[in-house]
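A single protein chain has been omitted; all remaining protein chains appear in their positions.
Moving on to chain A:
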Amino acid sequence: MISTLLKRELKVARRNWIGLAIPLLFFIIVVSLFPFAVSPEALMLQKLAPGVIWVAALLSMLLSLEQFYRSDYQDGSLEQLLLMSSPTSVAISKIFAHWLLTGLPLVILSPLLGLLMQINYGFEHINHTWVLMLSLMLGTPTLCLLGAVGMSLTLAANRNGLLVSILIIPLYVPVLIFGASTVTASLESLRYNGELAILGAFLMIAIVFAPFASGRALKISVG
């Protein structure tokens, strides 16, 4: 059942790729403007890199949330999905598809942006790009899961984009803090296992609770 839902999501997304490309483009543009605005000096950029890349990734995820559930709610197919399968499996397949289409591309693009922000400047043997990718790999699914809950709660409200931002940014902040500090710790040649573990713990908690919460909220929004 979940694989049927997932296949449909991916098919719809493939035909509607421009909507997905915009948040990615936004991610690249925001990061690439920093060298112009701040300073092209490598050390300076390197210091800013973790924060800038993580903030851009978070905003890009926030931007792409608008597509979550929205079109299914408007064309009535969400009702049909809820009738024909369990709300939790609808939420799981939506969240997974959404992460594949918005979170994973961020992870894949991040080395390029790391390069742009001189993340490896002055280090010959240590590659911080992997740490950046790993932190995003653990962090972006959490952002997706939390965003799904926010979106499903506010589906029935008009122009819910703003509402969702206000609702879930406080929940995004811990992920941002530990995501960025993982990379910062690595840049300062400190151990970053602890930060990664906390990111992983956030993810585990979100995986357990968010699909269920999102499913329940969908039922309420549709009713």
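Everything below uses one rule, namely that contacts are C-beta pairs under 8 Å (C-beta built on N, C-alpha and C of every residue); 3 or more make two chains touch, one makes a residue touch a chain; residues count from 1.
Keep in mind that, in the parts below, contacts and distances are computed from a predicted model.
Missing chain, UniProt protein name, picked from "MaoC family dehydratase", "ABC transporter permease", "Anti-sigma factor" or "Cytochrome c biogenesis heme-transporting ATPase CcmA": "Cytochrome c biogenesis heme-transporting ATPase CcmA". In the full complex, chain A touches the omitted chain through residues 1, 4-5, 8, 11-12, 15-16, 71, 74-77, 79-85, 222-223.
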